[in-house]
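Sending over a structure as structure tokens; questions will come in a sec.
Heads up, one of the protein chains got dropped from this complex, but the rest are sitting where they should.
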Amino acid sequence: MLDQVQSPISLLLRQRAEGHSLPAGLYMRPDVFEADLDVFFRKHWIYVGLECDVPEPGDATVIDIGSSSLILLRDDDSQIRVLHNVCRHRGSRLLDAGSSVLSKLVCPYHQWTYELSGELIHAPHMGKGFDPTCHSIRPVQFRSIGGLIYVCLSDNPPKDIDTLERVMEERLAPYDIRNSRIAHQTDVIEDGNWKLTIENNRECYHCAGSHPELCVSFIDLDFGYDPESLGEDDRAEAEEHQRLYAERTAAWEAEGYPSAAFEQLAGNATNFRTQRLIIAGAGESQTPDATAACSKLMGAMTRKDLGDVHLWGHNAWNHFMGDHAVTVMVIPLAPNRTLVRTKWLVHKDAVEGVDYDIEKLTSVWIATTDQDSLLVARSQQGIEDPAYLPGPYSRFTEGQLDNFATWYVEQMRAHGY
Amino acid sequence: MLDQVQSPISLLLRQRAEGHSLPAGLYMRPDVFEADLDVFFRKHWIYVGLECDVPEPGDATVIDIGSSSLILLRDDDSQIRVLHNVCRHRGSRLLDAGSSVLSKLVCPYHQWTYELSGELIHAPHMGKGFDPTCHSIRPVQFRSIGGLIYVCLSDNPPKDIDTLERVMEERLAPYDIRNSRIAHQTDVIEDGNWKLTIENNRECYHCAGSHPELCVSFIDLDFGYDPESLGEDDRAEAEEHQRLYAERTAAWEAEGYPSAAFEQLAGNATNFRTQRLIIAGAGESQTPDATAACSKLMGAMTRKDLGDVHLWGHNAWNHFMGDHAVTVMVIPLAPNRTLVRTKWLVHKDAVEGVDYDIEKLTSVWIATTDQDSLLVARSQQGIEDPAYLPGPYSRFTEGQLDNFATWYVEQMRAHGY
Partner (left out) sequence: MLDQVQSPISLLLRQRAEGHSLPAGLYMRPDVFEADLDVFFRKHWIYVGLECDVPEPGDATVIDIGSSSLILLRDDDSQIRVLHNVCRHRGSRLLDAGSSVLSKLVCPYHQWTYELSGELIHAPHMGKGFDPTCHSIRPVQFRSIGGLIYVCLSDNPPKDIDTLERVMEERLAPYDIRNSRIAHQTDVIEDGNWKLTIENNRECYHCAGSHPELCVSFIDLDFGYDPESLGEDDRAEAEEHQRLYAERTAAWEAEGYPSAAFEQLAGNATNFRTQRLIIAGAGESQTPDATAACSKLMGAMTRKDLGDVHLWGHNAWNHFMGDHAVTVMVIPLAPNRTLVRTKWLVHKDAVEGVDYDIEKLTSVWIATTDQDSLLVARSQQGIEDPAYLPGPYSRFTEGQLDNFATWYVEQMRAHGY
């Protein structure tokens, strides 16, 4: 007979074998999904948006994470604020999904009215004993790191976000993300668990077989290879690339651009990795021909040859290049459904049709994300099959997945599972 | 870590603070939804339809409540019957949703055939030992109160339905609802818990901001206000309305029309409230200009100035006016989905296009229900947000909600939760 009592999550965590993908239950069980939301999307710092989502005072945008809804806004003093999208009266949503421009926050139910700071300034019929100062909209803890907004929904946020801030403020400074502009945005819903979406992003073992557009500018060798799997010519090419990478990194660093890989992964709460990578071919940008898509460069940049600063987090990946940036956030929707939101950033003064062509700017990552979405869905289906057994990661090409799985298990345990 | 064991419903009930909305779990948890269906829709009397849904012998209509399906019919002797829509052979549904005209009830599966009384009269191939008298369709307990059909699906129905019967038979008599006709019917599915649908109906704090059409004829002051919230002119107007209301009520009562508020709320099993209210403006009816929509008045009425007899129940609201009536039943479909079925009644001989214009008759409550549906959905979304905290009810304008929440908790406890 089936186990009448489902195995506890802790047992699934113990069953995970080093070097192997996770036990099936961790990718599909509703109780694990709820635990994941709690641990990784409430008790960790997550990437949710950008300062340039709300460029002007009064700009607001709504970000939904599970059943939580957040308002990211710029107040009258041009300060960024993040507030819970919940009226303190009877809980009504204050703002609809999408973006809006506001002078006050007015609940559509009974017209309770709040300043953009969240302070309650009008609540009729509440009588004398009612204290409006106890009924401000609840604020959300956040940090803007180089213009990227990270929030933590817990009262006890991990402190090692400081490292992310220190490392990335410096690396992002030349790109001036705070003053960039969102040229395009897409939402793709993948039919898979959020961890499969992240695992898919952490290896380029599948790139050659699935991503012809990306492979023009992206170099899968940077993500590892088994020298014995390569023929003689390929091995020579790989060694040449290693040499070139070392040379470029040294040159970039000498010019004042931090470039070497920096990792804070398993063993830490806040999971991130950054590195400046060489762009292949024309060497400028992740476009169909690897040349820049935007003639006005990011921030105060004057060079297109500074490669691709990639930044990974546990719910994000980003690529910062001379002419544009691509930034992706990942939000779990269900055990087997995940939102992948991609934004393309350009210089705030760049004009579509003049400085850049939108198709050239966006086509590589639109194609890549669609391809990955199919792969993630296939993985989810196979993992839900009772015939699935956790399989071996390649220690050459899938080391980052092994590290991610290890970090996942560690953090679940650290939070009592 | 998350609680591995979900808090019992009894704990949620204990957490409810007087004067505040309910804890979130009571609006959204599937186990609470099942308990609500059991307590409030099986063990209490609920409003499900009207005698005039089935005006002629052989008329039948199907009413679905959760997984229960009821047949409301008028038998060959013109008596109303309510039967379970389940064949006693292998359980097949007997009738489809909607209305039909019948001489017998014949199961489409194996043609078992029943009288309209529910008696089994034909069941072939069942052999000698089979006793058809043990296989009648199961009847449902019901009462027709002034032509409104209330059912109770439990074997132990609350006795205080007697008060509702006594009070409302007298108040409804002049309107002769039994012999009215359904001129129009709408079904709206609200994306919220049934208790939010009822709470929304129990206050007019939101009317001014949301219901421009209703506010022509409806007077929100009747549902309470904080005098200190009003400016000097508004306060004077409110006091004038209070005086007028007292004067009219006294006059109506003197003329033999019971009008004063009557409440049987918290502290009782069967929850209802009735009162004769003044209609604003032209004073006749809930129409776009507050004049009567139907020239043939209800029942034997000769007057249009008798205001609006409202009747609230825990799954209903009604307005009985000189020219027509509006009657609404509320049926939970899911923790966050609720059916709101509205019927507009006119005199049985009133003819559309001659005695009334359907648009004028129905437009106010069609607009109001659509507006409320959006408000209920916003509330549900906000309450499902982990940032929701039960908020304070206005003691001036939301006292009925506080009473409803108190009654809800009492009744849950009375049934063992």
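Letters are used for the chains, namely A and B, taken in the order the chains are written, and counting of residues starts over at 1 for each.
Following the convention adopted for this analysis, a residue touches a chain if its C-beta (ideal position, glycine included) is under 8 Å from a C-beta of that chain, and two chains touch if they have at least 3 such contacts.
Since we're looking at a predicted model, the values are computed, not measured.
Within the set B:Leu50, B:Cys87 or B:Ile278, the residue that contacts the chain not displayed is B:Cys87. Across A:Tyr225, A:Tyr245 or A:Phe320, the single residue that touches the chain missing here is A:Tyr225. Contact with the omitted chain, checked across A:Phe130, A:Phe262 or A:Phe396, is made by A:Phe396. By the touch rule set out above, chain B reaches the unshown chain at residues 8, 34-35, 38, 42, 67-69, 84-94, 108-111, 124-128, 130, 135, 138, 153, 415-417. If you put the missing chain back, the residues of chain A touching it would be 1-2, 4, 21, 24, 199, 205-206, 209-210, 224-226, 228-229, 375, 378-379, 381-397.
Rule of thumb we're sticking to: only the chains that are shown with their structure count from here on.
Between chain A and chain B the centroid-to-centroid distance comes to 48 Å (mean Cα coordinates, whole Å).
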